[in-house]
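Got a structure here, written out as structure tokens. Questions coming.
Note that this complex is displayed minus one protein chain, with the remaining chains in position.
A, B and C label the chains in the order they appear, each numbered from 1.
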Amino acid sequence: MTASDKPILRIDGLTVDFLSEGDPVRAVDNVSFDVCPGETLVILGESGSGKSVSTGTVMGLIDCPPGDIVSGTLVFDGTDLSRLDNEGRRELNGRRIAMIFQDPLAYLNPVYTVGRQIAEVFESHGAGEGGAMRGRVVRLLERVGIPEAETRVDYYPHQFSGGQRQRVMIAMAIALEPDILIADEPTTALDVSVQAQILDLLRDLQRETGMALIMITHDLEVAAAMADRIIVMNAGKVVESGRAEDVFTNPRHSYTRRLMSAVPHGDPKKRSRPVEQEVLLQVAHLSKHYKLGSGPFAPKREFKAVDDVSFTLRRGETVGIVGESGSGKSSIARMLLRLNEPTSGSALFAGEDIFKLEGRALNGFRRKVQMVFQDPFGSMNPRMNVRSIISEPWAIHRDILPRQRWNERVVELLELVGLKPEHAERYPHQFSGGQRQRIAIARALASEPELIVCDEAVSALDVSIQMQVIELLADLRQRLGLSYIFITHDLPIVRQFADRILVMQRGKIVEEGETEALFVSPRHEYTRALLNAVPQPKWLQRDPTPLAG
Amino acid sequence: QNASEIKIVLPEQPANLEPCGTIITNVGQILSRNVVEPLTIIDPKSGQPTSGLATEWKQTDPNTWQLKLREGVKFQDGAAFNAEAVKFSIERMTGGKLTCSNIAKFGNAKLTVTPIDDLTVEIKSDTPQPILPTLLSVVMIVSPNTPADKAVNDPVGTGPFKLSSFTPQTVVLEAFDGYWGEKPAIARASYVWRPESSIRAAMVETGEADLTPSIAIQDATNPETDFAYLNSETTAIRIDAGFAPLDDVRIRKALNLAIDWNGLAQLFGEDVQRASQMVVTGINGHDDKLAPWAFDAEKARALIAEAKAAGVPVDTEIELIGRNGIYPNGTEAMEAMMAMWQDVGLNVKLTMLDVNDWLRYLQKPFPESRGPNLLQMMHDNNKGDAAFTVPIFYTSGGSYSTFNDAAFDKEIADAMAATGEDRTAKFKAIFAKVHEELAVDIPMFHMIGYTRVGSRLEWKPDITTNSEIPLANIGLKD
Amino acid sequence: MMLGYIGRRAYHSVISVIGLLTLVFFLTRLTGDPSALYLPLDSSLEARQAFARLNGLDQPIYVQFFQYLHNLLSLDFGQSLRQNRSAIEVALEAFPATLKLAVVAMTLSIALAIVVGALAAARPGSLFDRIAGLVSLAGASTPDFWIAIVGILVFAVGLGVLPTSGTGSGLHWIMPIFVLMLRPFGLLVQVVRGTMISALASPFIKTAHAKGMKRRKIIFGHALRNSLLPVITVAGDLATGLINGAVVVETIFGWPGIGKLMIDSIIQRDFAVVQSTILVTAIAIFIVNIAIDLLYAVLDPRIRY
Partner (left out) sequence: MTELTLPSVKSPGALRQLAIYLTRDKLALCAAVFLLVLIVCVLVGPLFVGELAGKLGLRQRNLPPFALEHGFIYILGADTLGRPILARLIVGAQNTLGIAAAAVFCSMAVGGTLGLAAGYSERWYSHVILRLADVVMSFPSLLLALIVLYTLGPSMTNLVIVLAITRMPIFIRTARAEVLELRERMFVSAARSMGAGSGRILFRHIAPLVLPTLVTIAAIDFATVILAESSLSFLGLGIQPPDFTWGAMVANGRGYLKTAWWIAFWPGLAILLTTLSLNILASWARTVADPLQRWRLQSLRKAPR
């Protein structure tokens, strides 16, 4: 690839505030960077450090007010973006500048099929009309690895798994092969092999069209694999920038150094020996078939999302579930929490079948089991501030904590997950993706459960905070005997944190085993593919051969 | 629009066009003397019957009348008008197989009709009928081809107009070529209906319509087109004399005296006449010399004080029962009267009811639960004789009567049987007694109707306008 | 699945309509004996009894009810006491006029309200928003007969550009429709505006901007579609209000519709007609409601029955 030297996008001295009745919150503070055609700029940084906001301003997506662009110039290909009128902005957005949002569910319109939403990109820029676009849309979906794309174009966002939605977002962004693509954590919900496929796709696009790529990620391996240059942000400021190799091999700023050293490497001491042999959860022959149909009158068919899954979880144990995106992991989690009814199967929690619980017993069970949702934003009531969100379990189960201690405890929990006490008064939409995820974790911890189901609970966190959270969880496990079902795509994390691992593919558990054993000698072909798909730093890549998968 | 076509706006849609229901205003205004004709016609000035389809009549004995019928009359369907047709029409009316409003005028009399020859009939009744010719003005003669056991919406009569169409929007009448009388100036008349008086007035003003009866006084603003007419309606308050304190005549008189009649009259327009009795001038039995009660609050208070001293419970709550929409400004009038009565110290409370609820108080049997009450009402006698008024109001058995006096019943029966001058004098005596001695009601006003007549038409309303608008009497200017 | 749902709904609705008719039958009989209303005021008690006998009103109420049910089976809905003909015929004759008015008025007010409400929501607090709010609210809270009469006085009498009332040419439609639209329009503008403001703050609107979609399409495609549920619900309620009779308009402008018929029949205690009109309007209303419920599922794929 040939990176030309003339930047296609240059940001200079960007400062963004969020205004409120009190002092303004400075989200981005004097940030400058640029990116050239064909080049990949990776933005690393602490969660909440202003990565999404600063890239959002490029697209003109910050609501002003309450957002306030205090200063800064944004020049795209010679045009000053801040001077553009609506029509000029519209011309650029989607065609020349495109963006992959961090939170794919919220950012997809729930009432339109994904096919239509993708086709709108074409329509908006006169690249084609409705029906004729279908073929192109299907091809795009296939390119991002959506299975059965031909039928799935007609599905609605809620019928997709987290990772699939993310890929829909990606398809939408690359539809018109933009000059510059801003990818805000585009692979958090993707398993390693799909991730590799997507990264390849992006690289291919860069090679073919000279697309510039700004990529925000917490995954250092991904960063290393993609970056030409890296900037590191912390507390709204750019603290370090430079060539990828330099930043990785020779970090200068203390935050960067902390980041680099926090990389988990299967440190087994985080793993627990199950203190007890008592079986907490016994899942047997669990299946979930979704009824599918694109319109209200279309014929229905069934889709086996979870297919005869069985496993056990002992008290104090952590079971990690890894696997293909769309393989039914979240579906299992939702069924275990009685949010979806299973098609068949049973799950005994402490000897009682979860699926048969009613009334009081069900409430008692729900108190003992908590979930961190894959989509934290959606899982919080937009009308409730963080204080109410976190204290809700106590309001539901009055015996957990006396009312006068609520405020105190909220602050405590916020600090445990690395947030500040003043965040308690804010509302969910006023947070960054990672911050929301931490609020969700704090809420799950609030009810002092026995089992927490974490669905991609740490995927939006930067490595240092990730470590802090993992340590917190491990500590609770140690002290209180908590059990976890830990669904993730992040192999190093499960390796470090889980005792046992289930590998899922197409609704089935294809392999199950002790963590170390599984990592060291995977038996199933898919597992092997997963483990081998770990990306290589870009500066070591000779030629980008397709990864096994 | 053709010059000889006119459009009339009525306040209400006629529910049906059954010729037996012509005493219902909106049916009568369309059918009466247009499509169907009666045997006799009441002269609006004298109140006396004049020839209609019957040309002559004589009483052969107190229970029997003989009528001569008009010659050369044909029904609109071609049938001949003759004694048999009269017999058919009267029997259809009295047969009880269909609901017939007009029969009410006959009370419970049983009629037997016998054709003497083709154009002579004899009508016998079980009780003496001194005013049968007057009563016959409500007998509409219909074609013998009309079903005898079913109410109809397509009446066929002998009138100058025949029904052309009847839809929910309009009724259209067309001139009938075979009419026996003079050919009317108007060839075609359509009737539409709008309840809102101001809209009706506006329609005539803009020329969309040519005539509308009964517009509200506040809409009658143009002296060129708007005509007032005494409409034979008399408004009154009935006093339920069966309950204390209303059983005391002083209180009843005080009720009459306490009203500022001139002030109240403003609600109904400057042309209304203060009433002293329940029938209007021109009705046989009306007494012109009977002076209405005048406003005298002091005297009213004095009477009340006197009654109180005599132990009458004057503080008892008296219910004033009004009916919504009974006549224009009816509610306001009740409010005003209530205020005036309260002013002289009577404890009067107003209740406004819907028609059906109000009817329970109007007609016997009265509700058991009632207490001392005053009832707002309106009486319409345009049939020329006090016989249509006196018995129902003042005999013990009268269906509106709250009054029970055997001696008075006898007086009334006497008057009802009398004829000629004697009859008139006896009715006058009854009205005088009711007014001065008994004071069982509070006559208010003889009401005025306003009609707006478009500039094309040559026509003036009169006392019969509330029951008929004979198109044949309407002329066209130029 | 959908067909099953429709079937179930239809079944429930039939039961409800039968229940409704039973309810109406018995309850109307609580509002007094009609005989007095049908005869002249001065008719005798015997005459009234004869009337009751003639029309079967002297029977015990349950006998009347079984007679009614029996007749229903042979599609005989009873005779109108007032109009001398079959009650259902009266009702069916009056219905189209009302339906026409309702359909036109609702279509126009929904369309207009959506445009105005959406544009107002696009810039809350702007001049357009304020004016649209004031005008629509003023319309919705002014008595309709007031507007109707003033409209006639101004446009028909004063300016002479429109006919006062009646049916016929297209001009006759203008004022009735305008008067009928006021309340639905006012209410819908407020509902559209409110829900649209929330919808426009959703993250997926940002996606649409990022795609470079036209503002108009974002407002009317994405935001609107997500706020339509309450809008069509309220519109449905307003529509049923109109189906039940645009009484004021029907009376003032002389449209021979079902609303006026219903009121007259109720006041006149013409029970058979009351029952028949309610049957006709109830069927229409149930159909509207089923249609709206189906529309929910069409508009929002997450809603399944």
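Quick note on the criterion: contacts are C-beta pairs under 8 Å (C-beta built on N, C-alpha and C of every residue); 3 or more make two chains touch, one makes a residue touch a chain.
It should be emphasised that the depicted structure is a prediction, and the values quoted were computed from it without experimental measurement.
Enquirer: Which shown chains does the hidden chain touch?
Expert: It touches the following shown chains in the full complex: A, B, C.
Enquirer: Of B:G95, B:G263, B:G371 or B:G475, which sits in contact with the chain we cannot see?
Expert: Once the missing chain is taken into account, the touching residue is B:G263.
Enquirer: Of C:I6, C:V24, C:L72 or C:L99, which residue touches the hidden chain?
Expert: C:V24
Enquirer: Can you work out which residue in B:T50, B:S165, B:Q218 or B:S455 touches the chain that's missing from view?
Expert: Touches the omitted chain: B:Q218.
Enquirer: Give the residue, chosen from C:S35, C:Q64 or C:Q190, that touches the chain omitted from the document.
Expert: C:Q190
Enquirer: Of C:V63, C:V161 or C:A201, which sits in contact with the chain we cannot see?
Expert: C:A201
Enquirer: Could I get the residues of chain C that touch the absent chain, sorted low to high?
Expert: Residues 12-13, 15-17, 19-20, 23-24, 27-28, 30-32, 124-125, 130, 133-134, 137-138, 140-146, 149-150, 153, 183, 186-187, 190-191, 193-195, 197-198, 201, 229-230, 232-234, 236-237, 240, 244-245, 262-263, 266-267, 274, 278, 281-282, 285-286, 289, 296, 300, 302-303 of chain C touch the chain that is not shown.
Enquirer: For chain A, which residues reach the chain that was dropped from this view?
Expert: Looking at chain A, the ones touching the missing chain are residues 17, 19-24, 26, 65-66, 68, 70-71, 105, 158, 334, 337-339, 362-364, 366-367, 369-371, 373, 375, 378-385, 387-388, 392-393, 395-397, 427, 429, 443, 447.
Enquirer: Could you pull out which residues of chain B are in touch with the chain that's been left out?
Expert: The missing chain touches chain B at positions 196-198, 216, 218-219, 221, 260, 263-264, 266-267, 322, 324-325, 328-329, 331-332, 334-336, 338-340, 350-354, 357.
Heads up, the rule we're going with is that only the chains that are shown with their structure count from here on.
Enquirer: Please report how many Å separate the Cα centroid of chain B from that of chain C, as a whole number.
Expert: Centres of chain B and chain C (C-alpha means) sit 38 Å apart.
Enquirer: Please report how many Å separate the Cα centroid of chain A from that of chain B, as a whole number.
Expert: Roughly 87 Å separates the two chain centres.
Enquirer: Between chain A and chain C, what distance separates the C-alpha centroids? Give it in angstrom.
Expert: Between these chains, centre-to-centre, one finds 50 Å.
Enquirer: Can you list the residues of chain B that touch 2 or more other chains?
Expert: none
Enquirer: Scan chain A for residues touching two or more other chains and write them down.
Expert: Touching at least two other chains: none.
Enquirer: Considering only the defined contacts, which chain C positions touch chain B in the complex?
Expert: Going through chain C, the ones touching chain B are 31-34, 36-47, 50-51, 54-55, 81-85, 93-94, 97, 145, 149, 152-153, 156-157, 160, 163-167, 251-252, 254, 256, 264, 267-269.
Enquirer: Going by the contact rule set out above, which residues of chain A touch chain C in the complex?
Expert: 59-61, 86, 89-95, 98-99, 101, 103, 106-113, 117, 120-121, 124-125, 156, 158, 172, 293, 295-297, 300, 377
Enquirer: In the complex of these two chains, what residues of chain C are touching chain A?
Expert: 1-2, 202-204, 206-215, 217, 221-222, 225-226, 294, 297-302
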